[in-house]
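Here it is, the structure in full.
A protein chain is absent from this complex, but the other protein chains hold their places.
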Amino acid sequence: MNQRWLLVAFALLIGAPAFAQDKKELRWGTDPTGGGPYIYKDDPNGPYVGFEVEFAEYLAKKLGRTSKPVEAEWSTLPELLDKPRTGEKGIDIVLNGYEARDDLKQKYASTVPYYQYRLQLVARKDDDSITGWADLGPKKSRIGVLEASVAFDYCNKRYPGQVVPNKDVATMFNAVADKTHADVTVQDNPACVFYVADPKYKDKFKLVDDGRQPGAYLIYLRKDDKELLSALDTAIKEGLKDGTLRKIYQKYGIWNADQEWLCKELTGDFPPDDDAQVERTGRGGARSVWPLIPQLLRAAGMTIFLAIASFPLAMLAGVVIATGRVYGPVWVKIPLAVFVEVIRGTPLLLQLYFLFFILPKQFPVLAFDPIYIGILGLAINYAAYEAENYRAGIQSIPRGQLEAALALGMSPFTAIRTVIVPQAVRVVIPPVTNDFIALFKDTSVCSVILITELTRKYNELYNFNRDLVVELAFITAGLYLLMSYPLSVVARVLERRMGASAAGGHR
Amino acid sequence: MNQRWLLVAFALLIGAPAFAQDKKELRWGTDPTGGGPYIYKDDPNGPYVGFEVEFAEYLAKKLGRTSKPVEAEWSTLPELLDKPRTGEKGIDIVLNGYEARDDLKQKYASTVPYYQYRLQLVARKDDDSITGWADLGPKKSRIGVLEASVAFDYCNKRYPGQVVPNKDVATMFNAVADKTHADVTVQDNPACVFYVADPKYKDKFKLVDDGRQPGAYLIYLRKDDKELLSALDTAIKEGLKDGTLRKIYQKYGIWNADQEWLCKELTGDFPPDDDAQVERTGRGGARSVWPLIPQLLRAAGMTIFLAIASFPLAMLAGVVIATGRVYGPVWVKIPLAVFVEVIRGTPLLLQLYFLFFILPKQFPVLAFDPIYIGILGLAINYAAYEAENYRAGIQSIPRGQLEAALALGMSPFTAIRTVIVPQAVRVVIPPVTNDFIALFKDTSVCSVILITELTRKYNELYNFNRDLVVELAFITAGLYLLMSYPLSVVARVLERRMGASAAGGHR
Amino acid sequence: MIRATNIVKYRGEARVLDGASIEVRKGQVAAMVGPSGGGKSTLLRCINGLEEFHEGEVAVGTLKLKGSEIPSRHTLLQLRHTVGMVFQQFNLFPHMTVLKNVMSGPVYALGKTTDEAETTAKKWLGRVGLAEKHDAKPGQLSGGQQQRVAIARALAVNPAAILFDEPTSALDPKMAAEVMRVIDDLADDEQLQVAMVIVSHDIAAVKRIADVVYLLEKGKVVYSGPAAEAFAPGGPASALE
Partner (left out) sequence: MIRATNIVKYRGEARVLDGASIEVRKGQVAAMVGPSGGGKSTLLRCINGLEEFHEGEVAVGTLKLKGSEIPSRHTLLQLRHTVGMVFQQFNLFPHMTVLKNVMSGPVYALGKTTDEAETTAKKWLGRVGLAEKHDAKPGQLSGGQQQRVAIARALAVNPAAILFDEPTSALDPKMAAEVMRVIDDLADDEQLQVAMVIVSHDIAAVKRIADVVYLLEKGKVVYSGPAAEAFAPGGPASALE
């Protein structure tokens, strides 16, 4: 087979975006996976929104630049400042809910605070046992917090043994909502406001008690960017003073008294009153699963490819093994029986692992690409199962059939090929179809050898779209169904054409 | 069924250890999953060994106490100092390769350094392209480092884009050895010495170039433990001066010139020469998979339970569905066909997810324990497959059989039950056996609903015993084989007794 | 007892039964003869409802099957309790022993106890000369032995009427005569007065026991009348001999 051809085909399936960079950009480092209301998407294919997005746009305008978010892993954002500003991941500032930290302040310059946050306690609305921070300890509530966050430190010190750390804000809120592994969660207040207002959680949560442990979100930048620093400081102060930031924060429901004190501290005065009604925003119902579907479809393509490439091999090998087991001499029967028992008796997962990771160490010549190992491994595994199906089929054919063929002078091989196997195939269409359909789902085991197919993609998307998990699950299930249903239809047609319905039509 | 009875049975399978605590202990916080040579086990059921273990024992002796390691997640160790010394996880000191850090020093007291480490570059022995740090950048080598480590910071700054972070030291060395996702790794020199000397990696690695970025390992303790601090400082200095630490460090191959300078710095003088031969230790061949087997066996018990509990249900439902599909009126046939197509067409994973996570939200009365959901979900899923198998069997029975039964005056139901189904069962023994055997492996999907069976246990052990992966894989595969082989034997006996071998014995 | 009137049946395009009629009264033996492929088996199958037909009517006692009408399950069950059948291909149950085969009707259709059924089954197996084959499976029997099991199985449910499709084809003349005698006895029994339709190519036997002969050719009854007349030299069925 032409390996190159295959690779080209798959490269086309996956594609690769190209990058470009503008000179007059305010490049701000951010990690959108952190989620709302900082930076997120209402429409997965649309632009980012969030209060930090609008704040960055405001800053860029003040600076006479355009706003350009640069995405990176949250914990690595400050280190991007150590790298030159040019280049794909080059940034001017770090702007993503970073609090004042001594270690960072030593290495980087930082602006005045642009937001004053507090740790907020959130509980289920119907949970009457939690009415304040004071209830957490005596009730031994399980407290969901972000790993390595200020909230983690705070709660771990105060409520040792009660902290349930997690990597993901959405998961924590889900856990509280579903009463699974946390009773309450403690988060920075903007996140709390955002999730509590989410229509998905309508009437699910309540904000409990006052916020604790006030802290400031700052912008970090290079120590030698003195000019930029003072421009940013000025912009923040002006924005607070003239109500621009108030409008932005109000839009996301996070303006509060802390911000007024922040303004007073920075500018010597409280901001002017503003009674204008501001349209609040949230993630709303616009967040939808549809835009994720192309990714699922691409992954489904790999699933189909793996199944379609491997199952015919398995069927072929299965027929050969089955006839060998039924008609062969002992020295053929025994190894084939061992093959079938060992292969169907051990997990596909370990077989693939063996073929991909272990075997090539001994025999480097067997170090094929994952896709070939995947097809081969699936084919070998299913061959053992198909062999048993065909054996059942062969043994259901009355003895007289083979006798008649032999009596006509056919060689045993010809007799089996022309008389027995065609009848056996007819009988075993349903179990073979079963296995073909099961194979579509078993291709997911190939993720252990680095192949991304539908189930792995689902898991990936599920991780980043926890609130869409039901939709994702149904769509994924639907895609599998779409793959297998045509098989069922073809199988029924074959069955009917081959007249297998010996039992049909009685009354 | 008696739920309580089941739960008791499983509690017995799992068991729970009890804790006790001594007054005269030196309780030192450590995370053994970090591995050798700091703290590890040669024998999984034996005591911990490692240079920090022996160092702690030395300290305890000096203090007139006994050494007591207290295990916790590495990153949370300092926080244990914020909690009282008493209690299950109470500690006196943190001793586990913690370097000097400003944030920690602010909160905690710290001893003088007990070990001076450097970042060490390790490459494959046969990789002639890497002869020093200078080769990394131009060669664009992929550099494996521990996440959030000093090495990560160092390499990320110097070789941006080349860093491959990982959670696990062993994995990084494996990756380099197998040329998979890293070409070199940078680690603290003790870990490098340990892995390079590991017999498993004989002649695999080389230490490249000098160490970089020297740093100190310190002990952290409570700020008010002044007495303990000075006792520890004294013990470290004395240990360095009198050669005790030299012996310990030499035993693990990590004594070097840095330690001599450390001694001079702390005590004003280099340590005395010591020419005595010291037996070096390593993890050696003693590390074995056998002690892990009881855990695998317990998990295999769950696998067997799930399979044995669910498959008979699936078979029963399968027969009912199959006869309904073949002989039923249209209003029975169609819903059964839809059931079969939907259930076998969608992944078991999502079905279990649906039954366990989604359905109970709408119908809280359906919020069963995972074990029941697991059995039910498996039974439903396999019922669809078995229905198709039986349909194949039923349709392979000649039309005349049903006619004869009907002509005798049997009702259709009786005719199917006494004449058709018994013959159909005989035909489909091999595919049904196939499915039963496949089910043993499919029970692993139940890990999504929090059930620990064999595959999940394998994954767990594999994570913590990366160097035993081949043995673990073979043993796990063997256990599955041990479960399924008896089934095959029983199936063959049944086949023979029912005389299914219509095609056997020709010549 | 049994009356089939103007039965028409198509198989695809072919008009396999073309208005065939036949009637048997209690205690009567009707023989159906005719060339291979003439529709004899098909007509028997129509009579006990194993085959649908397009026109005409089958009446068994008060039960009726009508052309192109789907009969109720109840009617079919009643019909088959009344009318027994011996198939041309025997259709023995291969997973049961000979004894169980013969017992299956009494037990599963009539609801008799196993003991009763066993007694009946053994009686009939004895009468067809298979007393020593009780525990054999059908696959272990010779062709003629299988045929006799099929006959015993049909008789064991005591039907009021029986349809025999070539019941002695695999039997040697002596055994065939014996089986025919058993059949004849059932018809002549004052109490039972079983009605019989026998498809057979054994003209000698037909002559001996048939009260009336139907000659079926290409789906049509081309002659019906007493056996003596049918096989008389130059008679309508004499060509068959």
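Going by the order they are written in, the chains are A, B and C; count residues from 1 in each one.
We take it that a residue touches a chain if its C-beta (ideal position, glycine included) is under 8 Å from a C-beta of that chain, and two chains touch if they have at least 3 such contacts.
Keep in mind that this is a model prediction, so the values were computed, not measured.
Q: Determine which one of A:A367, A:A407 or A:L482 touches the chain that has been left out.
A: A:A407
Q: For a quick check of understanding: of A:G137, A:G161, A:P214 or A:P422, which residue touches the chain that isn't displayed?
A: The single option touching the absent chain is A:P422.
Q: Name, in rising order, the residues on chain C that touch the hidden chain in the full complex.
A: These residues touch the chain not displayed: 11, 33-38, 40-42, 88-89, 140-145, 147-148, 165-166, 169-176, 201, 203, 239-241.
Q: Since one chain isn't shown, list which residues of chain A touch it in the complete complex.
A: 398, 400-401, 403-412, 414-415, 418-419, 422-423, 426, 498-499
As a working rule, only the chains that are shown with their structure count from here on.
Q: Which chains touch each other through the most C-beta pairs?
A: A-B
Q: Could you put a whole-Å number on the gap between the CA centroids of chain B and chain C?
A: Distance between chain centres: 71 Å.
Q: Whole-Å distance, chain A centre to chain C centre, using C-alpha means?
A: Once rounded, the distance between the two centres reads 70 Å.
Q: Taking each chain's centre as the mean position of its Cα atoms, how many Å separate chain A from chain B?
A: 21
Q: Which chain B residues touch at least two other chains?
A: Each of 398, 403, 406, 412 in chain B touches at least two other chains.
Q: What are the residue numbers in chain C that touch two or more other chains?
A: 76
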